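Here is the structure we will look at.
In this view, the complex is presented without one of its protein chains, the others remaining in place.
Chain IDs A and B follow the sequence of writing; residue 1 opens each chain.
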């Protein structure tokens, strides 16, 4: 499908980027340079092309990729497993119900105990405000110490598979999708991206996707409009970041309280439900206190509040308001589709159906983003590595 | 153990078969030609011999084999894992309790989301009449679409690990066992095979094995006698298929209501309990309605009905009635053994003990059948592939 020359060109382009990712964890896109993010996307793209051309991308002969999901997951779970598989690692899931972790074991100790053969630890911890990202950093510190003390032969990388602040593998896959649809990262300049709250008959959806989208897309000169009803605020720091990012990149960042205003002239629309930051904070406190009646009451209150905004749906009328009526609809999936997965939800059936396959394309980048993060964390010269993959004549599937 | 020449001969024989399995799912043996089935058995046999001779049969360098068990499993679970291991794939089990599938995700979406790196999806879904096989086909359609639209780089195969209609990996392993015991598939001609209901103090056992046996063995000229008490009918379509198969193959198909009649002169006996088709249908409806009291009542009714036929046991008296008193006893395991796993069950302890090791032999073919199905689905020229395996001098275990 691709010529070797075209892959070589991509590797050549990739090699020009002055990234600094070796030995580092990308826990928030905000903490990394645009060059770093570009380098992740470029490497992901090269790995994807190699895979699709039946070139083996294995670079580990054994080693563990540990995953820890503190919340349910299908897509991200399979993306992580697929990324490990691409590189030659085996996944071992850390199941806290089957371990002695609850028996007073500290994060510091466990992190070392599971890492003697590990190359990467992927963590999802998105339910509690102020928790998930902090937990990842604690694991990171423990691994730093273990490596410095000689307990571990190398420092395994950490991949943020969604935390309370960001969902970097999702948003970088989203960015890769936009880049692919519009013709490169440069093309984001001046494009209007509507990150909009949307109605859902559910409660407690994490904030990490909208927060991640507004902080990432503003890095690339996009005109990002965040829309939500009053009270559905995001984490204030992410709003600040989005503002300063836009200023720096020559983009724009607005917050509006109207879905229509956000959709007006948009090139990309990302309608998605989330819980208000204040609700997530109260929920965190209630869960810490194990206050079940309090949680129930908050859930009811929150669902009632949601219902006031039942008209925040991505429907045909609003799609018609977008640029040429043809904005790219995006969603991290699963979407709440009106008349399909619920009576009334985030998106009208007809709209979703038209973009359904495109949302699959959006999703398929994630395994390669994760694989790229692992390679960046563990290899000093990823360009030389992929060049070697291309040349060593190692097919992924059989002889035929 | 085997000479290279003898393996080459087998590959040569295999290569003569005009099968059509590439890119196809073998969801029911009934839908495939005798040549296709023969080709699966021959390839399974070659893979087994290569494995036993320490020749590596890996043909994937990475890739996922996804399993989805909607019912408990030990044997088939391990067979699937073993098949994946033989070929170089890693198994990732789709655990519906850990995923967001219940959150309104459609089969179509999930099938694509988990398949970016998948080569095969193995599914067990045998509890509900009218469901399991239909579900597999829906997954297949979703993968067809994903591949056609370019979401997936290739179309993963689907392996039926037991559905409501058939249990093809079991019955083909059974066929391989009979073929090995009697000296080739040709030797089935005219052999009397008794597929008989047998008493068990349990309820709701799937129909797929007896249905699969009568439809498969009649393809090869065997004289198949199905025996069961009144009311323990199988799915009518499978009875029809068995009849027409026998007609076509020059075999025979009878239904009798006497275990003795079935055993009389039989060369093979397969005594096994199952629930009546009508009961399974009512059970499906009750489970769909989540009618727990109804399910309990049906269970009691069914166990009481079973008790009327407590004498349907494969005992020494009946074994003595078989051909020379030495019919091959078969079972998909675990068997309900009288005085061992229950007071009174499908088979007398003495009979089972005599054939115990043979039932292990019967079971051991399944990993190779599954591996053969995967290779057939994904490789255009399996004969060339196994020839390459034989020649590339790649040992499975170490240097020693």
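Here is the rule we go by: a residue touches a chain if its C-beta (ideal position, glycine included) is under 8 Å from a C-beta of that chain, and two chains touch if they have at least 3 such contacts.
None of the values given here were measured: they were computed from a predicted structure.
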Task: Contact with the hidden chain (one of A:56, A:110 or A:338) - done: A:110
- [ ] Sort through B:36, B:336 or B:387 and give me the one touching the missing partner chain.
- [x] B:336
Open item on the list: I'm checking contacts with the chain that's been left out. Which of A:182, A:361 or A:379 qualifies?
Closed with: A:379
Open item on the list: Suppose we count only contacts with the excluded chain; which residues of chain A make the list?
Closed with: 59-64, 90, 92, 94, 98-101, 103-106, 109-110, 112-114, 116-117, 119, 145-146, 149-151, 153, 378-381, 384-385, 388
- [ ] Quickly run down the residues of chain B that touch the omitted chain.
- [x] 51-52, 56-58, 69, 72-75, 77-79, 81-82, 85-86, 88, 90-91, 202, 333-334, 336-337, 340-342, 356-357, 360-361, 363-364, 367, 394-400
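Keep this in mind: only the chains that are shown with their structure count from here on.
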Task: Distance from chain B to chain A - Cα centre to Cα centre, in angstrom - done: 41
